[in-house]
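The complex appears here without one of its protein chains, the remainder shown in place.
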Amino acid sequence: MDRSPLMRLENINMVFKKPGSLLKDRNIHVLKDINLDIYEGEIVAIVGESGCGKTTLGKIITGLIRPTSGNVYFNGNKVSGVFSKDISSYNQVQFIQQDSYAALNPVRTIYQSLYAPIKTSNRKLKTKEIDDKINELMALVGLLPAEQYLSKYPHQLSGGQRQRILMARAISLNPRLIVADEPVSMIDVSLRLSLLNLMKELNKKLNMSFVYISHDLSTTRYIARNGRVCVMYLGEIVEMGNIGDVIETPRHPYTRALIQAVPVPDPEYHGNDDLPLKSMQLGTLEDRGDGCSFIERCLYSCDKCKQKIEHVTTDTAQVLCCNLENVPKQSVYSLKGKKK
Amino acid sequence: MDKIKNFFKRTLSVLKDFGYSLLKGIKKIFSNKKTVTGAVIIVIYVLIAIFGPLIFPYSTETNLKDKYLSPSLAHPFGTDWLGRDVFRQVIDGTGNVLEIAFYSALITVVVGTVFGIVSGYIGGWVDRVIMSVTNIFLSIPSFPVYLLLAALVVIETPISLALMISIFSWAGLCRAIRVQVMSLKERDFIQICKVMHMSKAHIIFKELLPNVFSYIAINFVMAMRNAIVASVGIMLVGLAAYDPTNWGAIMNAARTKGLVNPNNVRILLYPLVAIVIFQVATLMLANGLDETLNPRLKVM
Partner (left out) sequence: MENKNILNENIAEFKQISIEYPLKKYTIKAVTNITLPIKRGKITALVGESGSGKTTLSSSIIRCISEPGRISGGDIYFYPKDGTELHLKDLSDKQMRKFRWAKVSMVFQAAQSALNPVLTVRDQFFETLQEHDSPLSKEEKEKHVRGLLEYVKLDAERVLSSYPHELSGGMKQRVMIAFSLILDPELIILDEPTTALDVITQSYIFNLLKDINRDLGITMLLMTHDISVVAKFADYIGVMYGGRLMEYGDVKSVFKWRNHPYTEGLIGATPSIIGDVDLVKPIEGNPPDLMNLPSGCIFSPRCPYCKDICKTAEPDMVEIDGGLKGKCYFYKEAKNG
């Protein structure tokens, strides 16, 4: 691809210090050597279990926290966080959080919550213009008639409605990239899909890039469709590629286990119950070496795994594994084993 | 013409909305019986403080021949050792006590809130400095310092006494507010404000402050309660006897004239009962506010 990326993450590392023994702090290595390019108008999904660092990565992309080392480029310019006055990224990256109730100030009305950011972004706007803009946003996220919602407080709305308000607020500043952190995990099943459809629609209509963070591969497959997926394990991207390909033929041993663990809404499909894993114990984030972090759980580990490993490019994805030729290539259907 | 009409229409609707929500808030607050009882008693005290001295003017004139009179129609609470009317003394002292309580609560809440928010929101070395200062104020015993201050400066206005009391009461509130702000600032809706590049002033005044407002209101009432205890205590031991009608001063006078005399015991009781009723009222108001404003205590 010769287009230049909208956002580029380069060798991002994130280390938190925790008080340990008297002499030495414990280093918690939450993110390790993350490289990721996000292009204009694409949907990138980040998938992983809790504790894999996906939320931290999301916060780094929005600029809420600064990485311990590594660079973030927006539109080719280096940026350094929310409170920097970098014109290049100013308000161009927005954030949709998981808990729609916590993301809205409980003592402010929806109108106040939507009005303030627009006013702050452009002091010259008159109230009338902002009102028009808000009505337009509410129509865009499907909350009509707008007056019915604007004067309410967050607790008076349902989870689905609040999540739509969050989307309206995120797009109100015309960002080019939106990070959505588990936006539907707290929403009722029957309402999830319409929210995902709304996000897809915004992505297409406004050409906004989305970073969709989730632990749920099924909804991720639905929203990202032809986009890319990054599978994270203990702060590393272990597999990255087109989401269809990665799910169809997962290559990394961890991705294989993950995909086999996802239940399918069809009772005919559950043949193989034993996951291809050695143990269910997650590895440690503390004082990590160069070796593969999946080594203790991997069925295919070898001697090389203890040395520094690099991403291998296969025909479908980039995989962080040194022993790929020994990992069986199996499709999702045979992993699931349709029962007769 | 239309423009003006529209303007009036809009203003009217905004006013109507505001009035409506205000009414709803007041209705909600006063739906609690404790709040109403507490508030009514406090209002009565305030009315007594304002109109009492006008109806029952108090004179400092001494009349030794009428000393230690028993309660009668002319002197409902009797008279003291100088023949002064105790009822009028107590009424005259109400204003003074309330003034001290109000000023002290105001100073406590303003100082405590400002430093609490600054400390909690900014964090880092600012937080460490403010916290060490509050530690000092919380660990020094207050009474010896009052003794020292009383010896050094002349206390002659309610504000100066209120200042003296507030010195030791703001630190506790400051720490409590700080903790609240610290947990609020990690909440998602503040994080999003940062992503949206809202100003610090907006985050503090429009997002944080309304969330701790109910807490501040409750603490204002509690600070008033504390201030009355402290001011009467200070007066009672004669550390700042600038006003002879202050309840503490009345009690002090009765005490120094000897409690062997049952008349003095009686005189001592009047301001004491007045204080107890006020205390109960403030406690009821604070508890009632807590019940309606604190979402964690809300029951279905």
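Read from first to last, the chains carry the letters A and B; within each, the first residue is number 1.
As a working rule, a residue touches a chain if its C-beta (ideal position, glycine included) is under 8 Å from a C-beta of that chain, and two chains touch if they have at least 3 such contacts.
Nothing here was measured: the structure is a model prediction, and the numbers come from that model.
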With the full complex in mind, choose from A:Met7, A:Leu150, A:Ala257 or A:Cys321 the residue touching the hidden chain. A:Ala257
Kindly state which of the options A:Glu10, A:Glu49 or A:Asp131 is in contact with the chain not pictured. A:Glu49
Which one, A:Lys119, A:His215 or A:Arg288, makes contact with the chain that was left out? A:His215
In the full complex, which residues of chain A touch the absent chain? 49-50, 158, 160, 188-194, 196-197, 215-219, 221-222, 225, 247, 257-270, 273-275, 277, 280, 282, 332-333, 336
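By our rule, only the chains that are shown with their structure count from here on.
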Counting in whole Å, what is the centre-to-centre distance of chain A and chain B, each centre being its mean C-alpha position? 51
Touch list for chain B against partner chain A, complex: 17, 187-189, 191-192, 194-199, 202, 206-207, 210-211, 213
Residues of chain A defined as touching chain B within the complex: 62-64, 82-83, 90-91, 93-95, 97, 99, 102-108, 112, 116-117, 120-121, 151, 169, 173
